[in-house]
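The structure appears below as structure tokens.
Excluded from the complex is one protein chain; the other protein chains are retained at their positions.
Going by the order they are written in, the chains are A and B; count residues from 1 in each one.
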Amino acid sequence: MRIPYFPGCTLYARARGLDNSTRAALAALGIELAELPQWTCCGTVFPLAQDNYIGMVAAARILANAAKAGDGRLVTVCSFCYHVLKRVNYAVKNNQEAKEKLNNYLEANYAGETRIIHPLELIRDEVGLASLQSKAGGKLRGLKAACYYGCMLVRPAAELAFGDPDDPTIMEEMVGALGGEPVDFSWKTKCCGSYQLLNASDLVVERVRDILSAAAARGAQAIVTSCPLCQFNLDWVQEKFAPKTNGFSKIPVLYFTQLLGAALELPADNLGLDQHYVDPRPLLSGGCS
Amino acid sequence: MAEEKEMVNIYIMGKHYQVPYGLTIMKATEYAGYRFIRGCGCRGGFCGACGTVYRKPGDFRLKVGLACQTVVEDGMYLTQIPFYPANKATYDLEELTPTLGTLLQHYPETTRCLGCNACTRICPQELEVMHYIAAAQRGDIEKLANMSFDCIMCGLCASRCPAEIVQYNVAILGRRLYGRHIAPRAGHLAKRVEEIKAGKFDAEINRLMQVNKAELQKLYDARDIEP
Partner (left out) sequence: MATDFSFQISKEISGRIREISGQNPHLCMQCGTCSASCTGIGKMDFLPRQVIRKIQLGDPGVLQCRSIWVCTACLTCTARCPRGIDIARLMEALRTINLRKGNEILVLEKIPLDLIKEIPQMALTSGFRKLSS
């Protein structure tokens, strides 16, 4: 199966490991991601001002171009890209004014027909958890993983439809099928502080400490996420405060595709496991085969 | 009357002139009595000094061309934009690494791109400016360099950018990084440099330095020209 794919800017640089591991893991499961021939930044945030159409233009162009691929689907893995593409698509589909303004500007004729799909959805719906289990079941040998969704994947629920906005389980289902032990923790859809890293960085430090402490209290050995900014904040910021915090032991923060890749026994070079601040490799070499 | 038909009406900075059909904007401007001190360089479409914007009655679209290359049309309202203020980073290329971090440290505003496509629409070289900026945003320096290769740095993209990016300066940093740090070294060039250093061409050069002008002219006319 070949599906159009929108990687997103960050996956070309800082989060190369997310891009590589997503492509490699899905390929191993029989899904080839075909990168769109030409694309720009999606805009990263959905404009919440009703009259801000320029903030939707880039995403609308990407969607209209993806529609030309003729598949009807577009896969994207970064939580920000997923959020923006899905919400702009929703706006084009359900808001006549947005549809007209964007199409007039882009000189396009797009009606919101593209379906935005997250690899977690592909794994559940196309590959199937039973099939995943038969391929790599038990490989994680009970690794205790806290699945962290953050904000952009799940809210607003009416538009993103990514499961219960307070208690999504799709990532836990994948971890479970691989033989990991998902730990239940109440901070999984809390925000990490996001772009406030640039403006109120101590806010991010506080939120990261809350999230990691909550996960650690439940015995998590690793945090699993799909968002490059969550990954960076959780990973980089703990490096900053860990030395100053008594009794805090560092927790690796992985992309779910890296965990999947490791369970599928893909070559480590493809997974970008060496690109994190807190090195996850000792954990994975001990925790899974 | 026949003579009048060969004249077209143009408006330079709002003032009406009749100029002969077939002239370039630059020649028409001179015909109208202007003298170029700035805003004119090679007159051959390469230097980027004479970026010009114009509109025609009844069309909301802004059109663009180089004054030295674009032929006047009846009803053109035009002005040259020979210069546009630009943010320009200074750097020592030898000390830079060809990474996204380098691009963003010098031009962090690149990440403000809104994807409006105004830059691509105005580029007189018909470059896909928005997409080379997209390549810069994701740190794809090779793509940035290749897509911007024909940029003549006229500055019109920067004049239109709502995010206040100076696209052509981002692009030339990309091409410099690519040329200095990424592109494979040319083997034949290195070989030729070695040959020169070893003195292979010394005798030839010394002989040329002795010949008279007429002889030199003959040699020049009979030289090997690459097809």
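A few points about this structure:
Operating definition for what follows: a residue touches a chain if its C-beta (ideal position, glycine included) is under 8 Å from a C-beta of that chain, and two chains touch if they have at least 3 such contacts.
Fair warning: this is a prediction, and the values are worked out from it, not measured in the lab.
From the options A:27, A:203 or A:268, the residue with contact to the unseen chain in the full assembly is A:203. In the complete assembly, the contact with the undisplayed chain comes from B:137, out of B:52, B:120 or B:137.
When the missing chain is restored to the complex, the residue among A:10, A:76 or A:89 that touches it is A:10. Within chain B, the residues in touch with the undisplayed chain are 100-101, 104-105, 108-109, 111-113, 137-139. Where chain A meets the omitted chain, the residues involved are 8-10, 13-15, 41, 43-45, 47-52, 55, 78, 80, 150-151, 155-157, 165-166, 189-191, 193-200, 202-203, 206-207, 228-229, 232, 236.
Methods note: only the chains that are shown with their structure count from here on.
On the side of chain B, the complex with chain A involves touching residues 99-100, 111, 113-117, 128, 130-131, 133-134, 137-140, 162.
Residues 9-14, 38-41, 43, 54-55, 57-58, 61 of chain A touch chain B in their complex.
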